[in-house]
Each structure stands twice: as structure tokens, then as C-alpha cells.
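Missing here is one protein chain; the remaining ones are kept as they sit in the complex.
Note that the chains take the letters A and B in the order they are written out, and that residue 1 is the start of every chain.
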Amino acid sequence: MMVVQPKKKFELEKILNKKPDIEIYLVQHEYYASGKDAVDGQGRPMYTAFNGKLFRYIEEPIVGKPGDYVRINFLNAGPNLLYTFHIVGIVWDFAYWQGNPDNKFIGGQTVTAGPSDSWVVEFSIPPDEGAYLMLSHAVGSTDRGALGLLVCDKDAEQQSVVLSDGIKYTEEEMEEFREKAIRTITPFGIGSPDVDMPVVYGPETKEVIVRIIGNSYHPKVIQVVPGTIVKWINEDVFTYMDGEFSGIHNALVKSGPERFASPMLAHAESYSQEMKQEGEYVYMCTPHPYMEGRIIVKKDNRIDYRYAAAGPGANTKLVWFILILAAFALMIGIIALINK
Amino acid sequence: MMVVQPKKKFELEKILNKKPDIEIYLVQHEYYASGKDAVDGQGRPMYTAFNGKLFRYIEEPIVGKPGDYVRINFLNAGPNLLYTFHIVGIVWDFAYWQGNPDNKFIGGQTVTAGPSDSWVVEFSIPPDEGAYLMLSHAVGSTDRGALGLLVCDKDAEQQSVVLSDGIKYTEEEMEEFREKAIRTITPFGIGSPDVDMPVVYGPETKEVIVRIIGNSYHPKVIQVVPGTIVKWINEDVFTYMDGEFSGIHNALVKSGPERFASPMLAHAESYSQEMKQEGEYVYMCTPHPYMEGRIIVKKDNRIDYRYAAAGPGANTKLVWFILILAAFALMIGIIALINK
Partner (left out) sequence: MMVVQPKKKFELEKILNKKPDIEIYLVQHEYYASGKDAVDGQGRPMYTAFNGKLFRYIEEPIVGKPGDYVRINFLNAGPNLLYTFHIVGIVWDFAYWQGNPDNKFIGGQTVTAGPSDSWVVEFSIPPDEGAYLMLSHAVGSTDRGALGLLVCDKDAEQQSVVLSDGIKYTEEEMEEFREKAIRTITPFGIGSPDVDMPVVYGPETKEVIVRIIGNSYHPKVIQVVPGTIVKWINEDVFTYMDGEFSGIHNALVKSGPERFASPMLAHAESYSQEMKQEGEYVYMCTPHPYMEGRIIVKKDNRIDYRYAAAGPGANTKLVWFILILAAFALMIGIIALINK
């Protein structure tokens, strides 16, 4: 998050004649378990966060003293959600549209920010000690991680600046997370089976459609009987350019009993292939090799009790899981909250 | 809806040098047939309303005379929908962001309000008699109930204040509604079968996933053959606290041929159970006993012609149905439109 500090002073700074006691840089952003979830409808994130970690300021609340002057630089990086930022129990003194002191609103309890929109809000912490919840009003986005606490404590140590930087982990910590993880999500590849469940088609199904959408295959994992036709349809619409930034896709088998490759598919184009040999096929997209799909071809296509293998560990109280950052969230992380 | 009246006068009151002829307090809110629909994606309400009843001001329009000065205090209580409030045929004289006379906009035909956002708008009723439609531009939300009429009639009796209070029904009226109802929705329990249809899995399915999301089971009702594994996965993410306000859930059979209970499940944790005995199982969540799910275990798992029982009454022209208020809507009903 890049903030251009304005030359003009913000109103509350002029009134109180001091710099903010606490200045917070807060970015809301989303994680998607599938490229499809990011581009279909208005977006269906699996998780949301402030500043790179789910419930970051629930685990480590931002702490201030009664009467502290707080300024929050809020950026909704999205990519998709509308976020109505408010703090339960707080009324702003001033809110500034896109962070410019000249775009001043007086009072208010909420700022409505579409993705890429930004606000600065200013207020003083009330005299009541306790915890104030920072959240979006929309229950889905809030409960998924973009939720935090501002704690008012008269004995607080001063915390003058809260930056939006993510948390840095050592390689040892990352290794520990990977070991403890009970779920993996990845927008373009295949996550753990509770996320990217195999979709099983019986012998009554002669043809199965796999849609290519948001640089991902949907469904990512299918199971069919030998002789089933699999048909890929490219639903990505922007197919003007070649290469990585285009929505032109294909399906190329990289491992499996038989090899095949579809031609490059522009929007709404399709390719059909009969799956003859039993076995497991893993395929990818040539211009976007991080895209991955899987086809299991099996005569007896009952769903295996696949999750049994997860063992007793899956039911312990571990809440660690690995988040593979959606490329979308990364792409927009550099968007500026511009105080011109 | 709580409105703090500002000390300053609104602009049109100063210009016209009188109080509004009609002052309207208008809350938009939503009803969900499943907790999942409230927290998945950006929300998928089954119904929407102004002030507690579908099409309330279609059935009983708000009536004014040509030239009447109208002030509307609009609150989008959500919890999820973005609402773009406008009145077809009306241009505002003034719109005030979050109801503060100092946050004044001139003109405009629409106010965009994310959930928990609020506006005051002011205008004079045009000289043309007729009906002006109050609505959101988004067709889905509007057609589901949050639609009303402002009627201009030169012989109108004066209606000086329209409050946002819900309608009070007597126990007799409620009883009549219940008898006439052809549909019941409830976000956490099981509604009528046209809403919470049983999902039937044949013998080809060895394992069925039931997701716990938004304090509801999804699907709420399933039918399987004996020997099928049912696996519950907790998709609620905020599982920091114990008790009712947490997303920690379980599944505890309260009636059925066999009793079992899963352990408490934190986010992404799961529990599997083989369904051996034929019969009907009703289960609940210990910390949230209003959550309810049902499993029908049956050797011959063809879908019964279950709806036949509804009889001829189901096809008559009754439009009454019971709305069980979503707890979400209740929770936010107290949010204030603050005119600081």
C-alpha cells in the first residue's frame, strides 16, 4: 500500500494541533480457491483478510488509550468485494474520500468502498475501555477473516504506526505450517480434496463438460468411466492477445496413460476427447502452466472413501492452514491510496 | 432505526422555510432461506423488504400532494446487498451523505448505499399526479420485495410521518398466516420442501459431504442408502471463541435409529460417520441448537413424490407465507442513521 502524504493538514490534526497518536494503514483483500470463484458473478472468496493474514488484529489487537487521536488509511484492494468499513461503537469525526483533505465529510459511521476505492477516517478513541470491532457490515466477508479489534486500554503502550506490510515467516515456520496444514487452497492448481473435491460421473453420463474460466479448470478434478467424452469449453472472454496475459487456453496432458493436447481455444471454443484408457491424467495449459486439472478414468466409478487417508490428525484442533496467495490479490497489492 | 436529529437545518427546509410535509424513515433489509446464502459469495437473499414487509408500500402506498416537501431517511440495513435507492421520475433537490446537513450533494437521481450506509434525500413532489416507484436499480433485489410506491394525489390526506417500525400482528392473524402459508423459510432450521429440497444420493455415492456454513448445514436434508459415509466439514471461519458467537460447530443426533455426536469442529475440520440403519435422523449443533439437519437412510432411494401431499391447496392463489426473520437482519436492525 502506497500513500502519498498530502501537503494540506487533515481537519482533526488542525483541531487537535497534533499528529495522530495512532496511524493505521489497513488493506482489505481476498483469497480465492479457484480462478472461477474470482471471475464468476461478483466473486466468491474463500477467505478475506486485513494486511495479509486472517484475523490478524483479532490475534494481536491494535491498542490505544482513551482519547487517542486515530487516523486510518483504508484501502479496499479487493479484487471483488464491496467493503463497508466501520468500527462498532465509533462515529468518525471526519472521513476523506480517497484520502484527500479537501474531500471532507463530517461524521458518519461507515465508509462504502468498492474494490480499489479508498478513504481516510479520523476519530478519537472514546473514554470507555474495551474492544471495538473493525469490520464490514456484509457478514460473509467479515466472518471470513477481514475482522479486527481496536482495544482501548488506559495502560496501553503507545503504538504509533500500524503498517500494512504482511508478516514475514522464516523457512522453519513455513515448514511447520505446511506440516500442520489441514487444508490447501490454490486458485489455479488443485487444492486439498475438501476444497477441490473430485466430481464423479457414472456410466449414464456420456459427455462431461469442463469449463475453463478465470485461468482455472472447472471442475478441477473429475472421475469418469472409460469411453466418456470430455469436452473443454473456454469461458474466458478476453482472448485478444497471445501469451500469459490472454484468456486463450488449452489442455495438454503432462502425465497419464495416453497423451493428447487440445488446440489453443479462444472464447467459447471447445475441444472434445474420448477417455479410453483407465488411469489418472494430469493436464495443464501451455500458456499458463500453473493451471492444472485431473481426470480419473475408472471402470468402477464409485467414489472412494478418499478422505479416510487423512487420518485422525484431520480432526484435531489445529487451525493452521496454508494460504497460497491468489495471483489477483498480489497483482493489486501495489495500488495506491493517493492523497494527491 | 434510530435517527439523531441534527441541530443544523437541512437545506430544503431553509429554502422552503417549513418542516417537511412528509418525513419517511425507510430501512432496506433482506431475508435468507439459509445461513449459507447469507455468507457465501456476496449474499443471495430469498426476499428483501422496506420496513419489515415485502411490498409494504405497494399494498399501502405513501401518499402526498403535488408540491409536498418530502424528506427520506434511508438506511440500508442489509446485511449484504448494495442498494442503489432511487425513485423513478424524481430528481433529488439535495442528498446528504449519512444524514449530516454538512455533507450536502446537489441534485442526483440515485444514492448508492453499501450495507450499513445511509443517506437523507430531499425533494418536492412534482405537479403530475400518479405513482412514483421507489426501488433499487438491481433487478434481483427490487423484485424480491424492497419496492414501494409514492403516490401523488391532490386530494391526499396528509401523512406527515412514515416510521420504519414493523407491523404488529395479533396472535389470531399470525395463526391465520401460518395456516395459509404455502412456504416456510428459516435460515438455520429446515424450511418447507420447495425451499429445502432433499438431495438424494444413489448407491453409486459412497461418501456425501455436508458443509457447515453460516450457522447452517448444507444441504440441510439428504437421502442416502445404508452404508454411505456422511462427512461434515466446518466452513465457518471465525472459530476463535467458544459458545454461541463462535463458528465452532458439531453434529449431534437428537432423534433417529442410532445416536452419534461429532466432536466440536474448528474451521476446516471434519467428521465422518457411516449411516448403517435405515430411518430418519434429525441432528443439531450443541452450541447453536437452532441449527438443524436431516438424513433419510433408505435402501430404495428413489425420490418420493413428496410434494403430492401438499394437495390442491398449494395451487390456489394465496400469496401469504410466513417469513421467519433471519437473525442477521434482527442483529443489524438497531444500527443508527446518525446525524451527528
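Simple rule for what comes next: a residue touches a chain if its C-beta (ideal position, glycine included) is under 8 Å from a C-beta of that chain, and two chains touch if they have at least 3 such contacts.
Just so it is clear, the model here is predicted, and its values are computed rather than measured.
J.: Using the definition of touch stated at the top, determine which of B:Q42, B:T186 or B:Q273 touches the missing chain.
T.: Here the residue in touch with the unshown chain is B:Q42.
J.: Touching the absent chain in the whole complex: find that residue among B:H29, B:R71, B:H86 or B:H288.
T.: Final answer for the missing-chain contact: B:H86.
J.: Give the residue, chosen from A:N103, A:S124 or A:Q159, that touches the chain omitted from the document.
T.: Per the contact definition at the top, the residue touching the missing chain is A:N103.
J.: State which residues belonging to chain B touch the missing partner chain.
T.: 41-44, 47, 54-55, 58, 81-84, 86, 91, 105-110, 112-113, 137-141, 143-145, 147, 182-183, 194, 197, 200, 202, 301-308, 310, 314-319, 321
J.: Footprint of the hidden chain on chain A, which residues?
T.: Missing-chain contacts on chain A: residues 38-43, 78-80, 82, 97-98, 100, 102-103, 112-118, 204-207, 209, 214, 229, 231, 233, 236-240, 247, 263, 265-272, 328, 332, 335-336, 338-340.
Criterion: only the chains that are shown with their structure count from here on.
J.: Between chain A and chain B, how many degrees of rotation does a Cα superposition need? Round to steps of 5.
T.: Value: 120 degrees, nearest 5.
J.: Between chain A and chain B, what is the separation of their C-alpha centroids in Å?
T.: Distance between chain centres, rounded to whole Å: 26 Å.
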